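Removed: one protein chain of the complex. Kept in place: all other protein chains.
Take a look at chain A:
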Amino acid sequence: MAKFLGRRLLYLLPVLLAVTLLTFLVASLLPGDLATTILGDQATPEKVAALRAEMGLDLPIWQRYGIWLWGVLHGDLGRSFRTGETVWAAVTARLPVSLELMVIGVVLSLVIAIPLAILCAVKSGTALDRFFTGLAFGKLSLPNYMVAILLIYLFAVELNWLPATGWVPFAEDPLANLRSFILPAVTLAFAEWPVLMRVLRSDMIATLQEDYIAMAKAKGLRPARILLVHALKPSSLTLVTVAGINIGRLIGGALIVETIFALPGIGRLLVGAIYARDFIILQGVVLFVAAGFVVVNFIVDMLYAVLDPRIRHGRA
């Protein structure tokens, strides 16, 4: 098990290197650079060239990447040229907001998806099944921002039950904090549940046809126990995989959701950094997001071992 863990952790390094190098390259393809942004549109070419030299922007890209990487390895992620904040301070101030949003979003989507999937698997082929799978399909084609605006209109403007925008720190008022996350998390969950439900439903239908399920039924076990204990666990491998991979999509969704609901999360930081050509912040956020994504998928791999003993004992 330790060996398995260690090997997995080793994968993390090349992934992070590749991702940060790629952002570095893509960012350098954007028109306009830091020197022009700082000096303004009206600066003379000589002044821009001088500042580029001063900031090391005239160095070849691999050298600049090397300098950045060297800094990161020494715990220095750099400072935003615009706000003067360190990347570390900027990211850690906003990370809890995005994490809370995503965790609540994922939990909500599972809470919706799992019962519906079980129901549809058991009633597979019936009108009920067709209704929910159809609904899931319809929901898949409805974009996040539409859902967000509809939710705001209904729950904030018409009913006035929940805040339309904003965020309250957990330490200040835990209840208000949760209230401020309900609509954004529901928006995220709305985008996630259909995929999860459809995946689990089809796996569940396959599992329910296994011999040992027939055996369990023959033994007279209660249907609820068969479904939740004997069938759900082996059926959830794909679900876990998809949920893990979807974290990436979730981060993308959080960019939009954080903007619409005005949550001070990492997505807003990223969008702002791109518009302002604040490459140091951009690079730092991407590093964090990529690391988070890799870690989540690493946890998913670990979960496989828990869910499926064959992986644990098989080739170790």
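Just so it is clear, a contact is a pair of C-beta atoms (placed from the backbone, for glycine too) under 8 Å apart; a residue touches a chain by one contact, two chains touch by 3 or more; residues count from 1.
In this section, contacts and distances are computed from a predicted model.
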Out of "ABC transporter substrate-binding protein", "Alpha-ketoacid dehydrogenase subunit beta", "Polysulfide reductase NrfD" or "NADH-quinone oxidoreductase subunit F", what name does the UniProt record list for the absent chain? "ABC transporter substrate-binding protein"
Sort through A:24, A:190, A:261 or A:279 and give me the one touching the missing partner chain. A:261
Looking at A:152, A:185, A:231 or A:280, which makes contact with the chain not pictured? A:152
Applying the definition given at the start, please give the residues of chain A touching the unseen chain. 30-32, 36-43, 47, 51, 79, 81-85, 90, 93-94, 148-149, 152-153, 156-157, 160, 163-167, 169, 259-265, 268-269, 272, 276-277
